[in-house]
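Structure provided below as structure tokens; questions to follow.
Moving on, here comes chain A:
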Amino acid sequence: MTSFWAVLSATLVKDIRLEWRSKDALNSMLFFSLLVVVIFVFSFDPLAEESRHIVGGLVWVAFLFAAVVALNQTWARELRNQVLDAYRVSPAPANSLFLAKSVGNFLFVSVLETLMTPLFIVFYNLHVLGPAWQLIPIALLGTWALVVNGTFFAAMSLRTRNREIMLPLLLFPISIPAVLGMVAGTTAVLTGENSAHFYIVLLLTYDVVFTTASLALFGTILHAE
Partner candidate 1 sequence: MKKIFPILSIVTVVLLGYALYLALVVAPTDALQGEVYRIIYYHVPSAWTAFLLFFINFVASIRYLTRSKASTENAAKWVAIGIGVVGLIAPFLPPVRRLIPPGMEPSAVATTIVLIPALYFLVGKLFPGDRLDVLAVTSAEVGVVFCTIVLITGPLWARPVWGIWWAPGDIRLTSTLVLWLIYVSYLVLRRFSNSAQTQMLAAALAVFGALDVPLVYLSIWFFRTQHPQPVIGGGGSMDPRMLHVLLFSWGAFLLFGFLVCWSRFRLELLKREVEQAHAMESLAGAEDSEKASLPLSRSSR
Partner candidate 2 sequence: MNAVKFLFAAYLATWAIHLFYIGTLVRRFSRLRQQLRELGKGK
């Protein structure tokens, strides 16, 4: 058990440190996120009466694109330095590597979301009509849903020919119920028109199911040769 947590924290700290030192990925991601928000502002009129109803969708679509771009990066670095092969032959449990990558991605994407959210609030003049605190579990569970599957599928796409497009191709269909939950839940809270409870439970269920599945199958993916 100690080995599991040791590997996890070591890998996580390494990734965070690498990301912080290089900063390229982070900076270009931040700018990309800003651009996405601006494009949406021009495409979906913020002054329209219905904007409160669609912002939930816009926000999560923007987060989804940002997450995909972020996810594509994380394994690429491992591949470049043949770190993946080192992991394969080491006795370190595959799960700890997976969790470390997922948590790292989660933190990375959360940073992006934290920076994009004020932009949406400003551009769309948002104020929340429902219980605002519910947005926190929705954001956390929703982001984890995207990231846990995204990390898994990114690992799957590593050896494929069109790696970058393969990730969203695999991720989007599977994520549909989670996206529905995130968007409908966010919209419910923003408009105050209905309760987000079910969607939070849905996201929780989704997260539990797919985290378990990813942990169970990641070893197979890593060692499949």
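Points to keep in mind about this one:
Methods note: a residue touches a chain if its C-beta (ideal position, glycine included) is under 8 Å from a C-beta of that chain, and two chains touch if they have at least 3 such contacts; residues count from 1.
As a selection rule, all candidates are chains of the complex that A comes from, given by their letters.
Owing to the predicted nature of the structure, the values given are computational and were not obtained by experimental measurement.
Evaluated over the candidates 1 or 2, chain A touches in this complex the candidate numbered 1. Those residues of chain A whose C-beta lies close enough to touch candidate 1 in the complex are 149, 152, 156, 159-162, 166, 169-170, 172-174, 176-178, 180-181, 184, 188, 194, 198-199, 202, 205-206, 209-210, 213, 217, 220-221, 224-225.
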